[in-house]
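Of the protein chains in this complex, one is absent; all others appear in place.
Entry: subunit A
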Amino acid sequence: MGAELTDKILDKKIVQRVAKLSSLAVKEDELAIYAADLGGIINWMEQLNGVDITDVQPMVGTEIAQLRLREDVVTDGDCKEDVLSNAPERIADFYAVPKVVE
């Protein structure tokens, strides 16, 4: 399995697909660099294939904190200008983006 995955990541098409999933514009000449870098990292991670994980439950977070319920009440608000204060572009009380619906 390891070799197969490693071969795949070295394919620039995989990097292209992951870049699309990540919403990252990656230039053509960068694809080969990322393919090599990621291939190297993936290769190194293959060491985990040698660990016996039979019957081991996955660890989610550090399992130190217990999730809590809180009262269903408003804790914050009335701060519209604060929320919008860093908007790169706004129209009235809205964030502005390029037209989505034709």
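The rule is simple: contacts are C-beta pairs under 8 Å (C-beta built on N, C-alpha and C of every residue); 3 or more make two chains touch, one makes a residue touch a chain; residues count from 1.
The criterion applied here is as follows: contacts and distances are computed from a predicted model.
Name of the non-displayed chain as stated in its UniProt record, restricted to "2Fe-2S iron-sulfur cluster-binding protein", "Pyruvate dehydrogenase E1 component subunit alpha", "Beta sliding clamp" or "Glutamyl-tRNA(Gln) amidotransferase subunit A": "Glutamyl-tRNA(Gln) amidotransferase subunit A". Remark: the omitted chain is touched by one listed residue; of A:V51, A:V74 or A:I91 this is A:V51. Interface residues of subunit A with the unshown chain, by the touch rule above, are 1, 5, 9, 14-15, 18-19, 21-27, 34, 37-38, 40-42, 44-45, 47-49, 51, 53, 56-65, 67-68, 70, 79, 82-83, 85-89, 95, 97-98, 100.
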